[in-house]
Structure formats: C-alpha cells, structure tokens
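Complex shown without one protein chain; remaining protein chains in place.
As written, the chain order gives the labels A and B, with residue 1 at the start of each chain.
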Amino acid sequence: MSSTKYILGLFDDPDEMMHGIDKLQKNSIPIYDVYTPMPIHGIEAKLGIKDSRLGYAAFMFGCLGGTTILSMVYYFLGYDWPMNIGGKIHFALPDYIPVTFEWSVLFASFGMAFTFFYSTHLFPGRAPRVMDLRATNDRFVIAIDAKGNTPHEDITNLLKEAGAVEIKHNDRKYVSYE
Amino acid sequence: MASHKESIIREPLITGKNITYAQITDDVLRPVENKPNKAWWIGFTFASLGACLWVFAVSWTFWYGIGSWGLNKTVGWAWDITGFVWWVGIGHAGTLISAVLLLFRQKWRNSINRSAEAMTIFAVICAATYVVSHMGRPWMALYCLPLPNQYGSLWVNFNSPLIWDVFAISTYFSVSLVFWYTGLLPDIATIRDRGTGWYRRIYSVLSFGWTGSVKTWQRFETVSLILAGISTPLVLSVHTIVSMDFATSLEPGWHTTIFPPYFVAGAIFSGFAMVQTLLLVTRKVLGLENYITMFHIESMNKIILVTGSVVGVAYITEFFIAYYSGGEYEQYTFLNRFIGPYWWAACMMYGCNVLMTQVMWFKKVRTNIPMSWVLSIIVNIGMWFERFVIIVTSLHRDYIPSSWAMFYPTWIDVSVFIGSIGVFFTLFLLFIRVLPSIAMAEVKLLLKEQSEQAKLEEIKAGHLDPEQVKFYKNSLKKFDSVDVSVYENV
Partner (left out) sequence: MDSNKKYWKGLEELNKTPEFVEKNKHEFAEPIPIEDVLSGEGLLGKTPRRDFLKAVGFGVGAVTLAACQKVPVHKSIPYLIKPEEVTPGVANYYSSTYEGHAILVKTREGRPIKVEGNPNDALAKGGLSAQAQSSVLDLYDVSRVQAPMLNGEGKEWSDLDDYVKLELAKIKDSGKKITIVSSSISSPSTLAVIADFITEYPTAKHVMYDAVSYTGIIQANQNSFGKAVLPHYNFDKADVIVSFGADFLGTWISGEEFTRQYVSNRNNKSLQSKKMSRHIQFETGMSLTGTNADVRFPLKPSEEGVAIINLYNAITGTTLPGSKKLSDNAANNAITLAAKELVAAKGKALVVAGSNDVATQVLVNAINSALASYGTTIDLDNNSNQYKGNDADLAEFINEAKTGTVAAVIFLDANPVYDYYNTKEITEALSKVPLKVTFAASLDETAALSTAVAPNHHYLESWGDDSAIAGYYTVLQPTINPVYNTRQAEESLLIWSNNAVKTYYDYVRNNWDKNILALGGLSGQKGWETLLQTGFVKATAKPAGSYAFSRDLNAVAQTILSQSTQLGAGDDKSYELHLYQNTAIRDGKHANNPWLQELPDPVSKVTWDNFAAMSLTDLKKLNLQEGDVITIDANGTSIALPVLLQPGQAEGTISVAVGYGRVKGGAVIESGIGKNAYPLHSFRNGTVQTTAVAKISATGDQIILAQTQTHHSYEGRSVIREASFTEYKKNPYKNSGKDGEHKDYKSLWTEYDRPTYNWVMAIDLNACTGCGACVVACNAENNVPVVGRDEVRRRREMHWIRIDRYYSFNEDGKSVNEEHEIDKLKNVNNVSVVHQPMLCQHCDHAPCETVCPVLATVHSSEGLNHMAYNRCVGTRYCANNCPFKVRRFNWFNYWNDSRFENYLAEQHTQLVLNPDVTTRFRGVMEKCSMCIQRIQAGKLQAKIEKRPVKDGDIKVACQQTCSANAIVFGNGNDPDSEVSKALRSERTYYVLEELNVQPGIGYQVKVRNTTELEA
C-alpha cells in the first residue's frame, strides 16, 4: 500500500478538466473536490452540489434591518421624547423611509457576507487548505481521495487520457506553509 | 464546445497574442510583485504632498474655526458641500460598474470593476472627511448618531436629510467595502500562493484562507450576484438622499423635485469620467493595454455621452419648470445663474457638462485616448461647478434681498479641496501597488471566448459568415493594442 493520500489531476484548460470529471464519474471514481482559479459554470451540477441558500439569508437580514431601524425611530421620536419639529407630526413616516431602506440594505449585505464567510470557513488568518499552489493561478485541479480501492494507476491513466498536463500523488493532504 | 462560442461580430475584451491564464496572472500582478517604477514614484510624491496639504488645512480649520473659510451669514455652504457632493458622485461609478453592469451581464466590466470599486471607496472616504470638517464643532460629530446621551436621552432628528445622509453614506461605504473585499479574496489567494516569506504570510491572512474549491466558488458567485442586486438600489438611493439635502429644503434653486434622478445621472456621469481619467493612465503605466482595451474606453465614453445628455435634459427641464411654475423667487434664481454675478460658474457648468461632451457623438473622439482623457477631466471640472452653482448661486440671492451677499473662497477653502484630491490619489496609488488592480479571476473567465486570440482561431477554423468576419476585422482597426496585419492573410 503506497503512502499516497490524494491524487491530483492538473489541467490547463477548464473544458478538458470537465472531460476529466466525466471520465472519472463514468468509471465511478469519487471526486474529492475541484480547485480552480476561476468559477467554472455547470460544474456544481456535475458534482451534484446543491444551490446556495444565501439568498434567503440575505432576505431575512434585510427584513430584520428594516424593522430594527423603524422601531428605533418610533421609540426615539414617537415614544421616548416626542417633539414638535417644524410643526410636523411626531411620527412622520415618509421621512423615515430613507433610513429604513438604508438599514435593510446594510443588514442584508453584511448578514449575507458574514454567513458566507462563516459557512465557507473564511476568516482572516485561517490557514489555507491548498492542495496545489497553482490552483489559484492557471491550473484546474481535480482532487481524488486515494483511499478508494481503485488502483492508482487506473486513475492516473484516466486523467492522462482526459488531458491532464500533470498528475501528482500527494502523501500529504495540503501543501503546508512552514 | 459550442456552448461558449459568442458571435464573431462582438469585439474582443482581451487582446494580444498567446495570452494564457498564467500570462494574465503575471501581467496583472507585475506591479504588485515588483518594485514601483519612476512614474509611480512621481505620482505618489505629488499625491502625498497634496495629502499633507489637506492635513494642514483641515487642522487649521479645526484650530481657528470655520471662520477661516469664506462662508458668511447668507452662504452657509460652499466649497465644503460642493466637494462632498462631488466626491460622493464620483464614487458612484464604481458600484455602478461592479453591480449594475454585472446584472446586465456586461462582461467588459470584469477588467475595470476592481479599480472602479477601489475608487468608490476612496472617493467616499474623501466625501466623509468633508462631512466632519464642515461642522462648526467637529468634536461633537457623534451627536449625529442616535446614541444615549446626557440630554436625557436626546436622539437625532430623523426628519433631517443630514441624518439620512449619515445613514446613507455609512451604509454605502461599508457595503461597497464588503463587496470589494469579497471580490478580492480569490486574487489575494493567487498572490499568496505565488509569494514567499512574510509577503506570503500577510496575504495569507488577508486571503481568509481561500482555496477556490467548487462550493466556495458557487457561494462566491451567489454572494456577488445578490450584493450586486442590492447595491444597485443602494447606489441610486445614496445620491437620491444627497440630492434631498437640497430638494427637501426651501431655497429657490434647491427646492426641486427633479433633483434625485438628475443627481444620480450626474453622479454616474462624473464617476465614469473619473474612472476614465484614472484607467487611461493606469493601463499605460502598468502596461495593461491588453485587458483595458479600446473597447472599454469607447464603452465608457458612450456612457459618459448618454449620462451627460441626461444631465443636459435635466438642466433644460429645471429652467422650463422655473419659468412654468410662475414662482417669482424660483424664476429669479435661475435667471440669476446667467445674469447674476456668478454667471461664469454657470457657463463652466453648462459648457463642460453638456456642450463639450456632445463631441463624443463622433467615433473619432470616443476612440482617441488623449481626447477622451482631456474630456474626462473637463467633465470632472464641469461637475464640480454644477454643485457649486446649485449651492452657492442659489444661496447667495434667495428670498430677502437685504441678505444677498457674495461668497469668496479663502486659501483654506482651496487647500482643503486640493488636499482631498491628494488624499484620493495617495490611496489609489497605494492600492495599485499592493492589490491587483484588475480582477484576475473574472478576466480569466473571458479568455476562452471573448479574447482576440480565441476569435482569431475561429476565423482560422473558417466556416463563419465572411460578412461578419469582415465587420469584425474593421472593428479591430480602432484598437491600439491589436496589430491588424495578422488578419490580412486569413
């Protein structure tokens, strides 16, 4: 048994990488993950990844923001200390639309962004789990967990046929930063 | 794969021969990964000198009081709010490019949105400095936030457009920041993975540990799309609210319902002009002609032309309504713009914004880099005068003739303004040194379909409508980064 943990297929062209994915799937070889320097459309379908639900989050946060500010304003000017401002009524709703809108947007965007960071474990200083350094530059990397019972040579060959420019047998999961 | 072949008649968004993904990375990161060149140093010196001037002038103002500006009992706002609105306006282009053009699937935005967004953020910073420095008691600026206080608690006045401003500007700034930084993550990761030592460490921290796995990319795209979705109304709302500082007031010349759309158009107008000003220089200095192509330049010129004309229509409408309303004060104010003591400012405003930009109807002008640059400067000047005319010319002669007065700027007024420009450029020049000024990941998306070389391949491959090919070849003539000779033999 070799010490190989992961097998990486490095492609220099997204289309060929897609071929590779098809080939592997045809041979029912499980794909651990794919790393690309840019978003590849249609890949999530291939790998059967569910649509993101961040939209709902955004909407919820938006509603929260709107209600928060509006109730604040009501408390301030309508309840806590009502005043005669230029003869206007205490709770002059039309005047409060701008701020309500602004805070809806504020909450929506921040809420969503932070949900995104949270769910994808992105935060300042997180050690990057990188399998190949060129995956953020010009390589399209298919990572296969070597622990499958498929012989590694077959996988290597499959990737070769698919047009991988390089195939790596990594003993470590991530390129460590020391 | 036929799926991502686009019609040949569309002009390429990336020019140059044998561009690879690696090539793009190298080109974009050249300024980040190497020592700055002479041009940068010269620019930076001047910019930072300007920034120092700003610090000096603002400190002077804080020390002696707003009296060191040229304002008086009649004209309570002048260069300060003029500068504020001008900067906010400029900021709008960034969001517009990154958000609205994304929604409209304008792929050409990919190579300019990064620097445009950066510009937004820096412009809003400059605007914000005015918000504070124009106050009589800036050390009390916190009173503008609804914080509990010793007045038991006295909250803020949500009827006041200035409070709307506080909320709008702060929201706009922070949302733009998030949008911009999220977009930066993959590129920072690229720098990280190419770098070594402390350099890598810093970018590693900044990259939030980006990997570029499928799920990340998928969420990333959702986030950008939704952020774009909500930034679009946001950007419109911000300048609407800024315009309400005037529109909701009582002053003749301010009290105008057309202001929101008119201001937004003006904002986009001045914003694109500023983007133009910056990018025309940047692409030369950083050698990014292949990514910011003549197509981009012309497209932006077209937008400037359109928004400029919109603004022009708004001007005319203003005058018509002033006449049509029959309100004597309104009528006088607009008459006063031309026959009053500030007629020259009005001339600058209408001349630069409406008349000059009309020459962009000519393709020769749109595709001429020096002229585009000069025009973009002219628009910036014109838009500054627009705000000056609206604010000062309206204030200096309003209802009660006995209070009519003139405004004369002091050297502090001038220094604060010039200084703010210095601050802006300092920030921008630092930005292009430390962060990729073009969104690499997004540009890479274009390589396979919208690049010149891809299209060249197609033509070589043949079976294309020769008419279209001919059209395409012609369209390439205007590009300064394409050598057309290649196409003769094919």
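The working rule: contacts are C-beta pairs under 8 Å (C-beta built on N, C-alpha and C of every residue); 3 or more make two chains touch, one makes a residue touch a chain.
From a predicted model like this one, the values you see are computed outputs, not experimental measurements.
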Sole touch to the unshown chain from A:Leu64, A:Ile85, A:Leu133 or A:Val175: residue A:Ile85
By the document's definition of touch, the residue of B:Glu6, B:Glu328 or B:Asp465 touching the omitted chain is B:Glu328
Could you tell me which of B:Leu103, B:Ala141 or B:Val484 touches the chain that is not displayed? B:Ala141
For the full complex, which residue in B:Glu11, B:Asp27, B:Glu117 or B:Asp398 touches the chain that was left out? B:Asp398
On subunit B, where is the contact patch with the chain that was removed from view? 64-67, 70-74, 76-77, 134-138, 140-141, 143-144, 151, 154-157, 159-163, 166, 245, 248-251, 328-329, 332, 339, 395, 397-405
So that we can see where the missing chain sits, which residues of subunit A does it touch? 83-89
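Rule of thumb we're sticking to: only the chains that are shown with their structure count from here on.
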Computed distance of Cα centres, subunit B from subunit A, in Å: 29
What does subunit B use to touch subunit A in their complex? 1, 20-22, 25, 146, 152-159, 163-164, 167-168, 171, 174-175, 178-179, 182, 185-186, 189-190, 192-194, 200, 204-223, 226-227, 230-231, 233-234, 237, 241, 244, 440-442, 444-445, 448
Interface residues, subunit A side, partner subunit B - complex: 12, 14-15, 33-40, 43-44, 47, 49, 51-52, 54-55, 58, 62, 69, 72-73, 76-77, 80-81, 85-86, 88, 92, 95-96, 98-99, 101-103, 105-106, 108-110, 112-113, 116-117, 119-131, 133-138, 177
